[in-house]
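As you look at this complex, bear in mind that one protein chain is not there, while each of the others sits in place.
Then we have subunit A:
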Amino acid sequence: MGKRVQHAGILLLAVLLLVGIAAMQQGKKERNRYETSFFDSFDTVTTITGYAKSQEAFEEQTKLLQEKLMHYHQLFDIYHTYDGINNLKSINDNAGKSPIPVDEEIIELLKLGIEMHQKTNGQINIAYGSVLSIWHEYREQGMADPAGAQVPPEELIQEMAAHTDISRLVIDENQATVFLEDGEMSLDVGSIGKGYAVQRITEYAKELGMDHFLISVGGNVSAVGAKADNTPWLVGIENPDLESSEAYIGTVELADQTIVTSGDYQRYYMVDGKRYCHIINPETGMPPEYVPSVSVLTNDSGMADALSTALFNMEVSEGLELAESLPGTEALWVMKDGGIRCSSGFEFHEKE
């Protein structure tokens, strides 16, 4: 009898062990890591990485983010109009004519643009559309026909630059309308629109209860929480030197923060062997040539987007001063010789 009890005990122990193993495996699988990418917003690729209980749950959540992002894309589009919404193109089309009613998100975005114009001494100007559209036209032509690529004539740039006065952008918050007083001026939010949208979908993800996600809209990266094991996300900063075999100059750790990079190596065109990038300095009307890339790390992706563009438009010393003056904001420059400069609090793991 005693023997039987003993054997039963041993059997029970064995069963318990097996159940334990199964339970531990199950516990690990409770949250899996998934990734998705899509191309429908902001003319770039969006990648969302995150932890969810199942593929279906992940897709359901990311689909909502995708739709939200698409909404911002349509609101901030300056090339197309969409049924039933007034977007930036609608505002531009009515420049000098009449104020038009817009979504409050557009007003928020434009207010951020005006705020960043002041904070960056005019290095960000969302009312610079007239000049940017000239460059856009020449760039498109230059890419379609590289042999005939041209830089826009200086007189034309100067002529257009006369219609970029941001104080003539009139926002009526009570009526929720926007009006451009100068009929020749136009808005282009290329320097802040994507970042603003990323910030908003980051907040939306939190509202949806998503807590371990990494969102990248064309390299504009925002972390919703950390990874599932609570270690930070590891984000590589791309090497602007495309000839180099090193893909990244190093990495930063990201948890509930955002990093945005502005550089001259992604979107550009060549004229007589010289590279002309898509970022145009609002003071000179020409692409800046200070550094190949600047990355900004902070808490708000709209700010990060605007600042990375502003710093790209400035001398490094001037930019360092600006970055140091902003709390919770750090910046990193990749110099022309491949060297790296960063603000005092930038925690960066340089590649050996």
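What we mean here is this: contacts are C-beta pairs under 8 Å (C-beta built on N, C-alpha and C of every residue); 3 or more make two chains touch, one makes a residue touch a chain; residues count from 1.
By definition in this document, contacts and distances are computed from a predicted model.
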| item | value |
| --- | --- |
| Omitted chain (choose from "Sarcosine oxidase subunit beta", "NADH-quinone oxidoreductase subunit N", "NusG domain II-containing protein" or "Serine/threonine-protein kinase RsbT") - UniProt protein name | "NusG domain II-containing protein" |
| Among A:83, A:104, A:155 or A:243, the residue in touch with the chain that has been omitted | A:243 |
| Selected from A:295, A:309, A:329 or A:343 as touching the chain missing from the view | A:295 |
| Of A:43, A:60 or A:315, the residue in touch with the unshown chain | A:43 |
| Residue among A:81, A:133 or A:266 that touches the chain left out of view | A:266 |
| Residue, one of A:89, A:117, A:136 or A:227, that touches the chain absent here | A:227 |
| Those residues of subunit A which, in the complete complex, touch the missing chain | 6-7, 10, 13-14, 17-18, 20-21, 24-25, 28, 36-39, 43-45, 47, 49, 143-144, 214, 216, 218-221, 227, 233-238, 242-245, 247-248, 251, 259-261, 263, 266-267, 293, 295 |
